[in-house]
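All remarks here apply to the structure that follows.
All protein chains but one are shown at their positions in the complex.
And now, subunit A:
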Amino acid sequence: MEDEAFTDICGKPISLDCQSHSSFCREFIISSPKVSMGKVMVYTCSVWLLAYAVFFFTQNTAVLSGAILVTLVGMMLHIHFVKVDHESLLVIGSLGIQVSSSYASGREITTFIEMSKIKDIVINEAIYMHQIIYYLCVLLKDPSEPDAVSSVVPLFQSSKPRLNCLVKVYKSCQEILSKCQ
């Protein structure tokens, strides 16, 4: 298990954890930084100060209770649906790969792709908003047409690591895929 100083495309630090369970089974976990208490305090205080300013001019107490409700519900929705804690890629030779992402509230979304559908795992460059980024993706093939790429599943979408991290994961995956495909 190694932990070098990797960052994502915006410059925020992330950490990569490579675990080798056996000669044909490896797991890669990329963790994003946790929700910082400072940011939470800043957002909450600014929203509540704004609500108090509105209350000061309108003398309507519903504004205050509305602001409290909005901050609470907003924070709960954010940690349940938006904030990804870690994403993991589990490669099991000749069986398949499992992609899972877990959110800050504990919710986990898992997808399993069997090996007969996988053509390759590659690092591709594509235009994303205003920049060109490297991203790791799984090329899927139709079993009836083994030479054509039927669809693409991008990996590590929330953490978006940079090329040095992707190359490590890619080399490790290719060792398994070249043996067991």
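Quick notes on this one:
Quick note on the criterion: contacts are C-beta pairs under 8 Å (C-beta built on N, C-alpha and C of every residue); 3 or more make two chains touch, one makes a residue touch a chain; residues count from 1.
One rule holds for everything that comes next: contacts and distances are computed from a predicted model.
Missing from the rendering is one chain, named in UniProt as "Phosphatidylinositol N-acetylglucosaminyltransferase subunit P" (options: "Alkylglycerone-phosphate synthase", "Vacuolar protein sorting-associated protein 35", "Phosphatidylinositol N-acetylglucosaminyltransferase subunit P" or "GPI-anchor transamidase").
The chain not shown here is touched by just one of A:7, A:44 or A:157, and that residue is A:157. In the full complex, subunit A touches the omitted chain through residues 119-120, 122-124, 126-130, 135, 137, 139, 148-154, 157, 167, 170-171, 174.
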